[in-house]
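What you see is the complex with one protein chain gone and the rest in place.
Every chain is named by a letter (A and B) in the order it is written, and numbering of its residues begins at 1.
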Amino acid sequence: MDKHSQKDEFENLKKVLDRKTKEFEIIKQISSQINKTLDVNLIASAMLKAMDEFFGFKYSMILLVDEKMQKLNVLATHGYEIRGIGASVKLGVGVIGIVAKKKKMMRMANLGMQRSYMKAIKSQISPEEKNKLGNEVELPGLKNAESQVAIPMLFNNELIGVLSVESEKVNIFNNSDELLIGILANQTANALQNAKLYQLEQKRKLELNNAYSELEKLNNTLEKKVDERTKELVDLSQKLAKYFSPQVYQSIFSGKLDVKIQTKRKPLTVFFSDLEGFTELTERLEPEVLTEILTQYLTEMSNIAIKWGGTIDKFIGDALLVFFGDPNSNGNKEDAIACVSMAIEMLEKLKILRNFWRDKGISKPLNARIGIHTGVCTVGNFGSEDRLDYTIIGNGVNLASRIETSAEPNKILLSEDTYLLIKKNIICSKKQKIDVKGVSYPVQTYEVLGFENKYSKNSSIVEKNIPGLSLSLNKSEIEDNQTAIDLIKDALKSLQS
Amino acid sequence: MIPSLTLNALSSGLGHFGVALHGNHIRHIDTYGAVVDNSKTKITCFVRSSESVDVLNILKKSPNISYYVGMITHEAYNFKGEFKELSNLDSDALNISENYRKNLIDVLSGLGLDAEAVRNRYGEAPDLGITFKVNKVFMQTPGPKAGKIIS
Partner (left out) sequence: MIKDKHLPAMQGMFPSWITSCSKEGEPNTTVISQIWYVDKNHVALSFQFFNKTKKNISVNPFAYATITDPSNMNQYNLELQFDHSETEGELFDEMDMKLQAIASMTGMTGIFELQAADVYKVLSIND
């Protein structure tokens, strides 16, 4: 080779090298530009703009494959009159569709001639056969494109989309262009993949945040619901409380008393009371007035019972059944004393109520009869599985009831068993023996007079008992002192003779 | 019988005249116009003798000919026959060729091909006529009917 052609060759190579270097610089520039952003749209439009600016590729577009890998959607275009964003190409249709399907690049140099060739053939096909054919497809891009280079954008051999460059000129793209567009397609693929991953990341973050706030909301709702339910339960239990004696109620709700059919036998002090003459009142009074009286009476009595620690068993109309010793007990003696003390206070209260009712126009005074007995009873939940009654049964209960019927109005009558427990604290007078069904022996009864200390200070009451002699003197109740003195004188005379 | 529907292609399409002996002795040349005789049994192709050396050599030994004409619209026909004679081109033939070439240059330039290049290629007039008898005519338009005999 002579010097001249050597020089030419050298010049050519230098030109090629310069061009390649320039291309490399530009590619680097474009690459850094698009990698700065994580916005998919920005990446695409920046790339296409750069391709025109630096390499003169006037018409270009980037399409992304959809999730189902069935079609490509136009992401960005450059140079076209109509932007065509969102237009789609089915995989396998047209240059872009085929490139996507086969994941191989394609360069077309004379699309016009190819199209007319196919059309010429198509025009010869018989109408029947024509029906079997597909329709001509409207594809995004230049209507009269002659040259086209379409390159698949791959990431880890997965198709992301297609980069397509078109021209109205025939055979305008050469090998060099092909290579260049290929490199740029790779750059775009990488940048898009990064952006996609970032977007996914953001989406996940958002989803996570949403899930978290949903959870928070749910939690709050649950808390609210729990509060509401608790309030409902409290209301309910408060309503129920009215049907139970406080001790029983407390025991049930504290869990000490298990709500099932279970009973036990233990010594209890049982209190019975009713109002003498109440039945007549029910016939005479208006129902509203009757209810008012009864409610007031029972409320006052209940308060006193609760105060002394008694378990209110039940109200039956004007009758009241209270017992001491279950569910809580302070000991037989203390329970008995408490019961009798309660009875004393009840009578005092009733006195006040009598005055109150008389002022209201109820002339007939209401008097209580009270009977108390201490003995072993069976106590617990009785009834069916669904409906339980916390109550007492047994002979002890019958005895208390029987004693009550023998009591004087506004008097407290005790059995001997109770008397023996309280006699140190409360003064009583011996009364008659009574027969009680189910009890083999007649029961000795005692009438409560008052508290011991009260008695010792109050000299108006004398209560002395020895075998054969029972002396009961209550000065406050003596209407005529002289009659009483004469009676004692007569008794004294018979003793001295 | 040369069908009249082929006349248009014969007078304005690109023509390629092919001959063969056996083995690797196969040649073809471009024609620059063609005419059909009155009896509609023979075609005379206009060629440049400078381009036809190999073809003429083969024709001496084997008379078989395949003459393909094709339009830009892809309408095309294949005439199969036997060599008859060579002839000089008279003024009529030259006129026909000139019109043919002018038309061809216009059409090809119109397609976007470089006008000067086209003129260079087809500008020079032919100087030889090759006449052959047509035995068979085939439809060569691409499609389902391609290869169908029409005469």
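Please note the rule applied: a residue touches a chain if its C-beta (ideal position, glycine included) is under 8 Å from a C-beta of that chain, and two chains touch if they have at least 3 such contacts.
Keep in mind that this is a model prediction, so the values were computed, not measured.
Taking the complete complex into account, A:Gln114 is the one of A:Asn12, A:Gln114, A:Thr405 or A:Gln432 that touches the chain left out. One of A:Ala50, A:Leu139 or A:Ile304 touches the chain omitted from the figure, and that residue is A:Leu139. Within the set A:Lys122, A:Arg284 or A:Arg358, the residue that contacts the chain not displayed is A:Lys122.
When the omitted chain is restored, the residue from B:Asn8, B:Ser66, B:Thr131 or B:Ser151 that touches it is B:Ser66. Although one chain is not shown, part of subunit B still touches it, namely residues 14, 16-24, 26-28, 30, 62, 64-68, 70, 76, 78, 80, 113-114, 117-118, 120-121, 140, 146-147.
Residue-level contact of subunit A with the missing chain is found at 92-95, 97-99, 102, 104, 106, 108-111, 113-115, 117-119, 121-122, 125, 132-137, 139, 170-171.
Everything that follows uses one rule, which is that only the chains that are shown with their structure count from here on.
Separating the CA-averaged centres of subunit A and subunit B is a span of 97 Å. Those residues of subunit A lying in contact with subunit B across their complex are 116-117, 120-121, 124-125, 129, 170. Of all residues in subunit B, those touching subunit A in their complex are 73-75, 112, 141-145.
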